[in-house]
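The complex appears here minus one protein chain, its other protein chains still in place.
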Amino acid sequence: MNLKIKYFGVLAEITNCSEETIAYTKGSVSDVLMLLFEKYPTLKETDFQVAQDLEIVSKDTLLLESEIALLPPFSGG
Amino acid sequence: MNLKIKYFGVLAEITNCSEETIAYTKGSVSDVLMLLFEKYPTLKETDFQVAQDLEIVSKDTLLLESEIALLPPFSGG
Amino acid sequence: MKERKVKNVFMDGAISSQFIGESIAKHQSKTTIGAHNIFLGQVRADEVDGKQISAIDYTAHQEMANAKFFEIRETTFEKFNLTCMHIYHSLGEVKTGEICLFVFVSSPRRKEVFKALEYIVEEIKAKVPIFGKELFEDESHQWKVNS
Partner (left out) sequence: MKERKVKNVFMDGAISSQFIGESIAKHQSKTTIGAHNIFLGQVRADEVDGKQISAIDYTAHQEMANAKFFEIRETTFEKFNLTCMHIYHSLGEVKTGEICLFVFVSSPRRKEVFKALEYIVEEIKAKVPIFGKELFEDESHQWKVNS
């Protein structure tokens, strides 16, 4: 199965990418993060949250959707 | 000595006058009010404050200035 | 930014939306400002005993009112970290739907503007000798009482 990952703000800068698709087997948010930390070591030291289906989810949430978003701290307004 | 009295809002309506001058001998705000209550009995049942030198004063304040203002409840804004 | 003299806060008739827009525009050169907060009082078409208010005719003890506005201004600058503050109030007739009070505060940070604006508006309602005569469509009237 394929998972689409969207990066925002400073995360898109770190990964040099705003959106990518990776192959993954079923699992939780933290399983995917392990893959991403290998690919982008700097991510590990960066503060961010993960959103699935337009809602912030915890690291042990099971991935249900085919898309997640990695969001750095909000700075609107 | 002469005292100038200014009436505002509903008070100007009750007295049918926005400003008048009365003769008075030294005394406090309440001394003047007694004169005014005789002249305008409706004033007695009306809620108002007295200002002297642009400040609200209590009824037992001595009259120092040659002018006072009778102010109904404020309703700005 | 702070002005130490009594200013005339009163404007003849309603305060236009264009005037408000232009006041905002004037602040765009002040680049230490991060937050503006604006309060606008608008005349409501309240119904009283089946009759509708069509306008409010404002009068004031102008000299005392301007002195009170000045006191409120000074106290607000002491209490809150503001970059600037503007207050305008109508005199004379203001129709329903039109604006009779415009309070505008600006600060580097948002927390200050919220506290300052509410403080100013409550002080104006409580301390400034302004009197509103509510005019009905049949030319009768009643005197406004703040709640």
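Details
Chains here go by letter, A, B and C, matching the order in which they are written, and residues are numbered from 1 within each.
Here, a contact is a pair of C-beta atoms (placed from the backbone, for glycine too) under 8 Å apart; a residue touches a chain by one contact, two chains touch by 3 or more.
Keep in mind that what you see is a predicted model, and the values were worked out from it rather than measured.
One chain is not displayed; in the complete assembly it touches the shown chains A, C.
Touching the omitted chain from subunit C are residues 17-18, 20-22, 24-25, 27-45, 96-99, 106, 108-110, 113-114, 117-118, 121, 147.
Considering the complete assembly, subunit A touches the hidden chain via residues 6, 8-10, 51, 54, 69, 71-77.
Operating definition for what follows: only the chains that are shown with their structure count from here on.
Rounded to whole angstrom, the centroid-to-centroid distance between subunit A and subunit C, based on C-alpha atoms, equals 49 Å.
One inter-chain figure worth recording: subunit A and subunit B are separated by 73 Å, centre to centre, where each centre is the mean of the chain's CA atoms. Spacing of subunit B relative to subunit C, judged by their CA centroids, is 27 angstrom.
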